[in-house]
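Every protein chain but one is kept in place in this view of the complex.
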Amino acid sequence: MKKLVRTGLMLILLCAFLQPDAAFSKEDVAPLSTESQMCIGCHASVTPGIVSDWKNSRMAKTTPGRAKEKPDLEKRVSFENMRKELADVVIGCAECHTMNPEKHEDTFDHAGVRVHPVVTPGDCAACHPAERKEFSENIMAEAHGNLEDNPLYGALVTAAAGSLKFSDMKLEQKEPSDDTKADSCLFCHGTKLKVKKTAGRETDMGPMEFPVIQGWPNQGVGRINPDNSKGSCSACHPRHRFSIETARKPETCSQCHKGPDVPAYKVYSVSKHGNIYNSQKNSDKWDFASVPWKVGKDMEAPTCAACHISLLTTEDGTPLAQRTHRMNDRLAWRIFGLPYAHAHPQSPDTSKIVNKDGLALPTALDSTPARDFLISENTMNKREETMQQVCRGCHSSGWIKGHFSRLESTIEETNAQTLTATKILQEAWEKGAAKGPSENKSPFDEAIERMWAETWLFYANSTRFASAMGGADYGVFAQGRWYLTGNITLMVKLLELKTDLKQKD
Amino acid sequence: MKKLVRTGLMLILLCAFLQPDAAFSKEDVAPLSTESQMCIGCHASVTPGIVSDWKNSRMAKTTPGRAKEKPDLEKRVSFENMRKELADVVIGCAECHTMNPEKHEDTFDHAGVRVHPVVTPGDCAACHPAERKEFSENIMAEAHGNLEDNPLYGALVTAAAGSLKFSDMKLEQKEPSDDTKADSCLFCHGTKLKVKKTAGRETDMGPMEFPVIQGWPNQGVGRINPDNSKGSCSACHPRHRFSIETARKPETCSQCHKGPDVPAYKVYSVSKHGNIYNSQKNSDKWDFASVPWKVGKDMEAPTCAACHISLLTTEDGTPLAQRTHRMNDRLAWRIFGLPYAHAHPQSPDTSKIVNKDGLALPTALDSTPARDFLISENTMNKREETMQQVCRGCHSSGWIKGHFSRLESTIEETNAQTLTATKILQEAWEKGAAKGPSENKSPFDEAIERMWAETWLFYANSTRFASAMGGADYGVFAQGRWYLTGNITLMVKLLELKTDLKQKD
Partner (left out) sequence: MKKLVRTGLMLILLCAFLQPDAAFSKEDVAPLSTESQMCIGCHASVTPGIVSDWKNSRMAKTTPGRAKEKPDLEKRVSFENMRKELADVVIGCAECHTMNPEKHEDTFDHAGVRVHPVVTPGDCAACHPAERKEFSENIMAEAHGNLEDNPLYGALVTAAAGSLKFSDMKLEQKEPSDDTKADSCLFCHGTKLKVKKTAGRETDMGPMEFPVIQGWPNQGVGRINPDNSKGSCSACHPRHRFSIETARKPETCSQCHKGPDVPAYKVYSVSKHGNIYNSQKNSDKWDFASVPWKVGKDMEAPTCAACHISLLTTEDGTPLAQRTHRMNDRLAWRIFGLPYAHAHPQSPDTSKIVNKDGLALPTALDSTPARDFLISENTMNKREETMQQVCRGCHSSGWIKGHFSRLESTIEETNAQTLTATKILQEAWEKGAAKGPSENKSPFDEAIERMWAETWLFYANSTRFASAMGGADYGVFAQGRWYLTGNITLMVKLLELKTDLKQKD
């Protein structure tokens, strides 16, 4: 390839100017900006995949101006005003990668243009300000800081990923390296992108200088960007199609919501909704791109997006739910327990919560919720009503009531099981069988402590996710109640062995 | 939505009568009953999703009368006679939800009609009596009672899902609540639906009275229904499409057959059959709706339904297998061991089995099968022959023989491993390292007992499912033999530690 393209930058740029429509088929008549034509001039051969990808996108086929003219229910943009030169071109490379250059620490001179590699929610907000604002109020947007700024979670990160050394029958664990964190927890939570320096490199177009960005690549939902914005739209709308179809499909959510701590995708896939989705999704009837998304017409069973995010209407256009990128607008409970399931936090920044133990956890070790930092019962009821309005698209009130009352019972019972596990751990700490926070030790690094963490993080969570979506065996043998009770039993057995041994001293 | 529809029941009903065909496109000329038109009059706005869903169904497009006229091999109904007013309308809401009202404990007055929310196999039998009868002779139809009426399984349910309290270094476990059982084991096995009372509720159509049904919602295969029938056709033919496509796809079976106890779906998905299904299923050639289902023409690899249920023919219509909803018609062995794999039970009601230990288990602790309650070798051979007739659609006799002889070897060897695990458990009971049934204690609630249960319930089962379908790593590292042997090794280690400790007393 090198040979073919190494004919020099100018020649290629010239070709691009002479054939401005090369990137488009006849029917796509919306104009591409001169700047984006320049980009494509080279990148069609340098990174051909993403150029083709983008050509298939809606971005390449419509302009902000036209997008804004759509009827309200069909609108995919939320801006009020836009400067004319942006409003009347399709959204190409330059429109995003040169947006707000002064705000971007990663901006650099590239073939005479001020370009930044990392496109951020701050950039996307030019056309989608409402979605960006909602997302920023989303607990996910704070996923980096919520993890990194909370010393207790820091101890969990270290226990999980820190390097272990063994000598004299003892283990010592170091904090994980930046690379390891970026490759593990921060893969989903988002890294902090930091421009370290620039580096020269020989390219097909001659020598060039590029910024070297620490923490890159990453597309975590809570990424700290070079323009100080938070998150990454491409976490769910992957580059360079940015497709609403993809975001509406549960496989997208599975990237971060499939593991034992948050088995949402696994549970969905064995639920009745998942069953219908998986067996019918490719029928001609389903339309994953339609806005609004019409229940019964465009799809016969909800995906993650349908229940949590999308603008839903009936076939005749009556709204069932408003679009929201603040994913907990329809969620009363946070069933992801820390360590107990609880009412949703008020602020997306959970590192500021102080519970009655003085820790930045939404619930205390004895299960008391940090009420001042959580939403009120009144707000919970309102959110549940918003969610149930979606359910009512297909289910009767009796069905819905039965379902949610069972979920509340499961929340209560799994919280009780977590409390039992916690009491065993506290007994272990008291008996000296393990060393916890009162001795300035991590509560996550010893065998019995890890079992405790798995009790709530894996098994109580799995059980609740299964209850919320109808996940059958994920509430029993597939990391559900069988493991929840089994782990508690094993904790007692381990404590017994240690205690019996001590008594023999 | 409320605003739009709260214009009163009568007005909407009036519209429904004036536009009787509103629910149909031109080509669907089969008539909808007046009663169903009434239902749709309101429910098109109250639960629009399921109305659209139903409109896409075969039920909405043909009448029992026409369905019966099909050639035998293409027939989807099995009734002999039907009263004329039902035979000549499409099957709409009222046809099912007002069927046999006097038999239904959940029947209530709804807008002047005697309606029941729960449609049962008893109702579906109006058109599908053969399928209903076969299903009722199916071990799945008895899934509720087989679990709930067997005290030993009751102990397993409690061990898995019962609430644990910890004090004085001891755990106490209560029986799980009804909600917990409905949310766990009975999710698949089926709840017992019981009308508790009626409750008034303000609806979009004004105040209404509805039955409150304990155990609802549920779509378990062994559900005990308000008309005393057993099972739920929507477990595999989900409302309100009731689609044969969905039932023929393995994702449907995955709802209950994916966990570590019955990993059929997981195993299938890595098998060669699953590989071909997953990579070719959306090609134009595959037809999941065709009756009969033609091997090689409509599909290139079998799904769960193809091997276990469907009417299969060759491309030219020569039958390979008859349709059956008695899923073990083609199964000699029950590879789901309790605790050992065994010949299939004669009766679908397994709670009546008495083995030589006097327990309601198909095999004794020492692996002796409860022969009087299991099918004979002769019947086993006949069933295997029926199954192999399906295999012969694509495989030579040498292939088939090699495959099944390997499966039999695996059944024998995994049973032997289970026996080894059982001997260790018995040693633990004898040595006082755990307390079992002879001391009136549960055989499932202590650490070593749980490990024993996982040996056969998870690992021996997984190994056998992998053997039956060609599941590769599910027979080794993915919950297969590695865990089977590993768990046995760990049982001995745990017993050793306890025994060594005791000897130090």
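Letters A and B mark the chains as written, and numbering starts fresh at 1 in each.
The definition used in the following text is that contacts are C-beta pairs under 8 Å (C-beta built on N, C-alpha and C of every residue); 3 or more make two chains touch, one makes a residue touch a chain.
Predicted model only: the values in this text are computed from it and were never measured.
Enquirer: Among the options A:119, A:155 or A:182, which residue touches the chain absent from this view?
Expert: A:182
Enquirer: Check the options A:413, A:446 or A:473 and report the residue that touches the missing chain.
Expert: A:446
Enquirer: Which is it among A:160, A:291, A:359 or A:416 that touches the chain not included here?
Expert: Here the residue in touch with the unshown chain is A:160.
Enquirer: Residue by residue, what part of subunit A touches the chain that was omitted?
Expert: 1, 4, 45-53, 56, 117, 159-167, 169-171, 173, 177, 179-180, 182-185, 187-188, 201, 203, 210-213, 216-217, 219, 238, 241, 243, 245-246, 249, 251-252, 254-256, 258-262, 282, 445-447, 450, 457-458, 494, 497-498, 501, 504
Enquirer: Could you please point out the subunit B residues that touch the chain left off the display?
Expert: 269-272, 274-276, 278-280, 282, 285, 295-297, 300, 314-316, 318-320, 389, 392-399, 402-403, 405-406, 409-410, 413, 416-417, 420, 423-424, 427, 466-467, 470, 472-478, 480-482, 485-486, 488-490, 492-493, 495-497, 499-501, 504
Just so it is clear, only the chains that are shown with their structure count from here on.
Enquirer: Between subunit A and subunit B, two copies of one chain sequence, what rotation angle (nearest 5 degrees) aligns their Cα atoms?
Expert: Superposing subunit A on subunit B takes a rotation of 120 degrees, nearest 5.
Enquirer: Distance-wise, how many Å sit between the C-alpha centres of subunit A and subunit B, to the nearest whole number?
Expert: 34
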